[in-house]
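A single protein chain has been removed from this complex, and every other one stays in its place.
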Amino acid sequence: MNRWLATGAFCIAAAFLILGAVALRPFGQPARTEMDDYFNRYSQPEVAANNAVTAIVFDYRGYDTLGEATVLFTAVTGVALILRRVRK
Amino acid sequence: MTVVVRTITRVLLPISLVFGGYVIMHGHLTPGGGFQGGAVAASGLALVLVAFGVERLAGKKGLLSVLESLGGVAFAALGFLGLGVTFFANVLAGSGGLFGHPVPYGPNPGDLNTAGTLPLMNWAVGFKVLAGLGAVVLLFGLFGGEK
Amino acid sequence: MSVHAPILAIAVPLLGGFAAPLLARIHRKVRDLWVLLVVFFSGACVGYVAAHILSSGIWVYVLGARNPQETLAPGGFPIRIMLTVDAMSAFMGLIAGFLALVAFPFALKYIPEEEGKTLALTLSLLLLAGILGLAYTGDLFNFFVFLEVTSIAACGIIGFRTWISRAPEAAFKTMVLFSLSGLFFLLASAFLYGEYGALNLAYLSAQIKGTLVDKLALALFLAGLIMKVAAAPVHFWAPDAYGEAPAAKTLLLVVNTQVSLYGLWRVLFTLYGGALSAGVGWLVTSLGLLTMVVAAFMALVQVDLGRLVAYGAVSQIGYMMLGVGVGLVTLAGRPDYGFVAMKGGIFHMLNDALTVGLLFLCVGAVEWTKGTRDLRELGGLGHGLPGVALCFLLASLALAGIPPLNGFASKILIYEGSFRLSPILAAVAVLASILLLAVFARAFHGAFLGPRAEVKEGLPWVFLLSMGALAVGILVLGLVPGFFVEELVAPAAKALWHGRALYLAAVLGG
Partner (left out) sequence: MIGNLPFVVCMILVALGLWTLIAKRNLVKLVIGMSLVTSGVNLFLVSLGYVRGGIPPIYTYAPAAAPMVLPTPQALTLTSIVIGVATTALMLAFVVVIYRHKGTLDVRKIRDLRG
């Protein structure tokens, strides 16, 4: 019973996802690119970086990267916590 | 592990570390950056772990943890550096000093001394990722070995 | 420095978390002092931000720009990540800040040094930073990143007692659901990015028209966030998680659920506020009803005090969803009773944080003295621990919604609003409350009444201080609710209910 319920939910979810992929704008032709065009155009004058991706990662969206570094740090702390030796 | 693996590890370890350093150093000029370079260098550590056993690196756990914390603190501190303007503002870019050269617009050969705080952040993140991934692999290895 | 208050509230705990393992190498006292300093500083920033916003409106802070208020690039679109703090975010931040101030001193005494205190404190600081980051951010991808920070930190804390086999199991279960929720959120943001080429919440909100892709993204947002808030069909991780985590840290887990709920409101009201059908409101409302009823019935059969309180906590999520869900159903017409229900649901977030927090601290104190939480073994603790017993009684009554306490103040608003929409909603909510009263009467009787039991002497005074702070909060909110509803809750509810245009204007100008 549970199994059939899960299978049904899965089929609906998969159908929705594929429907969404089909309904999205065509591959290789982004509809709206003003933000990305800005990054490609101004990463050299504003950040003085040849690599626009690095300019985004560390400057325009540097705060995200701080969060990402935090995630990695948290995970390592978590692994150290889970795999620590406790005398009990 | 056999002598073949050990010998090849001896050859590959410096190569992976140097290549990781290269990827980190040129993060603002070529594909790559702190995360990618750190992961490349950490693969060298994992290789050592496989070839020589966990015991060889067991004493380095504290060092890796300190290195990781330092990397994190350095990265956050570079963010705080921008507080005169806003958090995470790139105050060094185009300032003329350290990493402060301007670049011309359009394709160019690249100049290491550009991009302001980006190269510094790349290094901080690179060390952090190297230490973090190394510590994870080491912790898993140590946990299996203590039975 | 005060211009940077919102980011400092988030960045200082992050830095604190990075530095805590280093400082622990110098000396434990240095680490403890550092943790307290960081939490107090962050709490002060949160308070300052809230005071500023309540007096002068939405606070936008653009990260990395030449000027913190420069939201748009030439061309009229946002490019950088920005914090957009309105009254609702500030309210959420206040809850998190207050509970952190209570939980950290408690945790410093509660967690034994040899069990990995440094790691636990580090994770807690990062969890606090993640919660504040979620509350303040105005960017979808940034929201995802901080969602993952809270997920991973929370699961680390849940798996803290690795020597009990239940803890890693609970943590694994929670981790699967949390990661899935994060991935759904990311997928939804990716769809919106693919359609509109932007990630800023306000900018996207102005673009969303309700196309097929928008609706799919909404479904994914809903699925992801409902998993994270422990609503009914996917609530089963929460009792395990709350039950297995160390009691002092459970407070932060409760706030973590609430901030995910806040994320749900943010997505529904602000992001999709212009193109939302009443069906979504009915979905949230019915899930809320289901949650409160299922959790109350499950609480009835628990024998573990921690799990019992955990089910009580889950049922309270149902009340919040009911209150705000009524607001969502009536969003098109915006009648008065919808706003009353909204106020009730949002006020209940604060009340739930206080009451459930106090209950978990009591459970922690009981476990600290007796070493067990099994109701079949406990009993008669009221003689030895009168303070704890009093706090537990107070919090139980507040949770069940008994008149002079804070739970009643918010539940009456929820009943009033939902009754006007449909009497059945209010009836079910009252029924669940009565059930909860029975549950907690049994728990109080089982743990604290009966013949005098031996207790370990020397309950640290910090425990009683933390519990006292929450108890005073419960009493004050219960006796003079009017002041808080008008000054804190009403602006927060209004920010969701009417504030979408203001939110958009603060970022996009005009």
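When the chains are written out, they are named A, B and C in that same order, and each has its own residue count from 1.
Here is the rule we use: a contact is a pair of C-beta atoms (placed from the backbone, for glycine too) under 8 Å apart; a residue touches a chain by one contact, two chains touch by 3 or more.
Please read all numbers here as calculations on a predicted model, not as lab measurements.
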Chain not shown, its touching partners among those shown: A, B, C
Touch criterion as defined above, residue of B:52, B:80 or B:140 at the omitted chain: B:140
Sole residue of C:119, C:170, C:245 or C:363 that reaches the chain not shown, by the stated touch rule: C:170
Touch list for subunit A against the chain that is not drawn: 6-7, 10, 13-14, 17-18, 20-22, 24, 26-30, 33, 35-36, 39-40, 43-44, 50-53, 55-57, 61, 64-65, 67-68, 71-72, 74-76, 78-79, 82-83
Touch list for subunit B against the chain that is not drawn: 29-31, 33, 35, 103, 106-110, 129, 133, 136, 139-140, 143-144
Hidden partner chain, residues of subunit C it touches: 141, 144-145, 148, 151-152, 155-156, 159, 162, 165-166, 168-173, 175-176, 179-180, 182-183, 186-187, 190, 193-194, 197, 199, 235-240, 298
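By definition in this document, only the chains that are shown with their structure count from here on.
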Pairwise touch network: line, ring, star, complete, or other: complete
Chain nearest the overall Cα centroid: C
Distance from subunit C to subunit A - Cα centre to Cα centre, in angstrom: 24
Distance between chain centroids, defined by C-alpha means - subunit B, subunit C (Å): 36
Chain centre separation (subunit A, subunit B; CA means) in Å: 21
Interface hub residues of subunit C, defined as touching at least two other chains: 11, 14, 18, 21, 63-64
Subunit A: positions in contact with at least two other chains: 59, 62-63, 66, 70, 73, 75, 80, 83
Contacting residues of subunit C [partner subunit B, same complex]: 1, 4, 7-8, 11, 14-15, 18-19, 21-22, 25, 61-68
Touching residues on subunit A, where the partner in the complex is subunit B: 44-51, 53-55, 57-59, 62-63, 65-66, 69-70, 72-73, 75-76, 79-80, 83, 85
Subunit C-touching residues of subunit A, taken from the complex the two chains share: 16-17, 19-20, 23-25, 30-36, 38-39, 59-64, 66-68, 70-71, 73-75, 77-78, 80-84, 86-88
